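Sending over a structure as structure tokens; questions will come in a sec.
The complex is shown incomplete by one protein chain, all other protein chains being positioned as in the whole.
What follows is subunit A.
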Amino acid sequence: MSRDRVRVVVTGLGVTTPLGGDVASTWSALLAGQSGVRTLTEDWIDLLPVKFAARAAVEPTDVLPKPESRRLDRAEQFAVIAAREAWRDAGTPKVAPDRLGVVVGSGIGGITTILAAYDVFKEKGWQRLSPFTVPMLMPNGSAGWIGIELGATAGVHATVSACATGAESIGYAMEMIRSGRADVVVAGGTEAAIHPLNLGSFAAMRAMSTRNDEPHRASRPWDKDRDGFVLGEGAGIIVLESEAHALGRGARVYAEAAGVGYSGDAHHIAQPEPTGAGLRSAARRVLEDARLTGKDIRHVNAHATSTPAGDVVEALAIQDIIGDHPIVTATKSMTGHLLGGAGGIESVFTIKALYDRVVPATVNLDNLDDGVEVDIVRGEPRPLPSGQIAAINNSFGFGGHNVAVAFASI
């Protein structure tokens, strides 16, 4: 037997999402079943088959000072805003710089910066490119800026695994603390990809909903009439901490970050592996890593993006490995899909559900698809039982990345 490992806990939460500019407003909107999806009004929308998305509820440039907004890509703006909230929420921990780390990734990085900068280059020449173009477009930029602001010298990292990015970042952060590299790590994911090129490219994959007449009804995980995902934007970031460090400073602890399970599909670059073998592996591994059994898991915040291919396979994997008892929800029905930000915000929602003992309902689930037998919350939010319970956030990404993160009540 190996010696007991370092226990990791969550002490701070921060988000900016299509439902609100912080955790409190987002969480109350989720419990109220609100949708953050809206018709887009930009003139380029005429070029596209998809005419809606889930824009951030609060414009980041309304929150940040103008000089800061100028040098940050929109994805970095979201990340910095969510990280500041999480850090404040954790009580601005006093921690030695070389014991503090950052792991914040993005699925795509500063794509709107890249495209806008290329226009500037073509029209006006290289001399007119902002000297901040490179730090704005690099996908590790958010991690870098947060690391500078907090003075984190233990290590600043950015995982990139498409829509699994946020969850993978949190897993990596847990491992940094367990391995003794850091006492406190700020971790999560961010994305700002609502741009005609991305909407067009995802539409070219036939991955997006085109329910243009009812955008708020478009994201409908597990519903028979789902026709694709809805693009969202924002960031979700949490503060992870060794239990000893958190207790030593008398921090409020939301949950234990109990474990992480990873797997690779090794099947197709963008399609889910049809038997769900990779999803089952990730579920088995997260239970093993967290030293939990399926019975301990009372809630799953599913990846469920509202695409025809993925949702049912995930439900079957949950049922098979964890069981049909957990209360399952898909908050993407309200936030849309934040790609690299998804695992960040959905980990926050999973932790909030455990801490507040309530699970938001999945909206737009009018006709449950065939073969889905897990217990999905519909209609009203559902309470979670008291006592010692655990929950899982699933995040899967193009490339065949499967990540499941487990949190446990304290």
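Basically, a residue touches a chain if its C-beta (ideal position, glycine included) is under 8 Å from a C-beta of that chain, and two chains touch if they have at least 3 such contacts; residues count from 1.
Rule of thumb we're sticking to: contacts and distances are computed from a predicted model.
Colleague: Please identify the absent chain by the protein name in its UniProt record; candidates are "Cytochrome c-type biogenesis protein CcmF", "Autoinducer 2 import system permease protein LsrC", "Acyl carrier protein" or "ABC transporter ATP-binding protein".
Modeller: "Acyl carrier protein"
Colleague: Looking at the whole complex, which of A:R70, A:R88 or A:H268 touches the chain that is not displayed?
Modeller: That would be A:R70, which touches the missing chain.
Colleague: Taking the full complex into account, find the residue in A:R5, A:R88 or A:R128 that is in contact with the omitted chain.
Modeller: Candidates A:R5, A:R88 or A:R128; residue touching the omitted chain: A:R128.
Colleague: Would you write out the residues of subunit A that touch the absent chain, in ascending order?
Modeller: Where subunit A meets the chain not shown: residues 65-68, 70-71, 127-128, 130-132, 135.
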